[in-house]
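A single protein chain has been omitted from the complex, and every remaining protein chain is retained in its original position.
Up next, chain A:
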């Protein structure tokens, strides 16, 4: 029974990760493509990690590394997306959305 649940989680995880990557190919501007890796992939990796944590916790000592991976992923993924968006704005990359007026900086 548990095997089926784990198999389902891994397949779902793979599917979401795939859709996230598919976004890179199908979306049309840089800013939209940023959404793929920060979101669709989070759930994909989440599913795989839950499956991994449950699988390796059977029998012997529980496995907690997956919790840490999730934590670090949640901290780092948005930061890298933010920095890439900031760099793209700075370089004035073409965008489908109307770009906001650049502000004066000191």
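Remarks
Criterion: contacts are C-beta pairs under 8 Å (C-beta built on N, C-alpha and C of every residue); 3 or more make two chains touch, one makes a residue touch a chain; residues count from 1.
Everything that follows uses one rule, which is that contacts and distances are computed from a predicted model.
Taken from the listed names "Na+/H+ antiporter subunit E", "Lipid II isoglutaminyl synthase (glutamine-hydrolyzing) subunit MurT", "L-serine dehydratase" or "NitT/TauT family transport system permease protein", the protein name that UniProt assigns to the chain not shown is "Na+/H+ antiporter subunit E".
Where chain A meets the missing chain, the touching residues are 16, 19-20, 22-23, 26-29, 31-32, 34-36, 38-40, 42-44, 61, 63-65, 67-68, 71, 74-75, 77-79, 81-82, 85-86, 88-89, 95-100, 103, 105-106.
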